[in-house]
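Note that one protein chain of the assembly has been removed; the remaining protein chains are unaltered in position.
Letters are used for the chains, namely A and B, taken in the order the chains are written, and counting of residues starts over at 1 for each.
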Amino acid sequence: MKSATEYLTFETKQRRELVRITERVAALVQRSGIAEGMVLVSAMHITAGVFVNDDEPGLHDDIWTWLEGLAPRADYRHHRTGEDNGDAHLKNLLVHHQVIVPITKGKLDLGPWQAIFYAEFDGQRTKRLILKAIGD
Amino acid sequence: MKSATEYLTFETKQRRELVRITERVAALVQRSGIAEGMVLVSAMHITAGVFVNDDEPGLHDDIWTWLEGLAPRADYRHHRTGEDNGDAHLKNLLVHHQVIVPITKGKLDLGPWQAIFYAEFDGQRTKRLILKAIGD
Partner (left out) sequence: MKSATEYLTFETKQRRELVRITERVAALVQRSGIAEGMVLVSAMHITAGVFVNDDEPGLHDDIWTWLEGLAPRADYRHHRTGEDNGDAHLKNLLVHHQVIVPITKGKLDLGPWQAIFYAEFDGQRTKRLILKAIGD
């Protein structure tokens, strides 16, 4: 079995931002030499998400509006600790912090419109994400 | 390490439909000869989901009602591209497009009421899903 690991770091300019990372995941898979396997793409923070969806700006606006409706900025009990990011924790639960991408014949085996995004819910500081590929 | 890959295709009669796929996933695992490992079940489209839940028709009605409440058909910015399936993208984010099923002693290691479903949110056309098993 082969494995390969890489840590990506993000420091977004906005508090909330979507960052396309498909190409960075593909680059790790190529370096790994893995032909058949899987790569885990997983945020290492609890106020960020990872998802696979369409790279279309109108849809991205829709996603932000939708997330704000279901997990709004508000006054949370978590804020008694001095934090102000309760909504970011809930958005993380809603969107999830990880995806697994299959590797076939040495490449990410994604559908034609599937792109991988890091979703920052509480940025403007350094955050990390792990890529871990395993296979043969 | 062993691996096995299969692509399932769906062309549902309805725009929205749940399709039970437990047996098709189990059949791939059997063919793979893998005794201990995992199988990834992942939609290759961004307007479909995969989940594990109960195979009970009343519950399935509840799930559709609930999904329509949290990610309704509506006028989305994504529709400026000519699409009309913004809700299907949001339902995909809510339900997720993939699950991992553990393989133990050559079989899917599911609980007694766990069944695997493909959830079509924008059907009546050909869609694909990948099964990728790895293990020993």
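What we mean here is this: a contact is a pair of C-beta atoms (placed from the backbone, for glycine too) under 8 Å apart; a residue touches a chain by one contact, two chains touch by 3 or more.
Because the structure is predicted, anything quoted here is derived from the model rather than measured.
Asker: Pick out which of A:Leu8, A:Ile21, A:Leu108 or A:Ile134 touches the chain that's been left out of the picture.
Answerer: A:Ile134
Asker: Take the complete complex as the reference. Which residues in subunit A touch the chain that isn't displayed?
Answerer: 1, 3, 5, 40, 42-46, 70-71, 76-81, 86, 89-90, 92-94, 96-98, 100, 128, 130, 132, 134
Asker: At which residues does subunit B meet the chain that is not included here?
Answerer: Within subunit B, the residues that touch the unshown chain are 1, 36-38, 51-54, 56, 58-59, 61-63, 66, 70, 94-96, 99-100, 102, 104, 109-111, 113-114, 134-136.
In this text, only the chains that are shown with their structure count from here on.
Asker: On a C-alpha centroid basis, what's the spacing between subunit A and subunit B, in Å?
Answerer: 20
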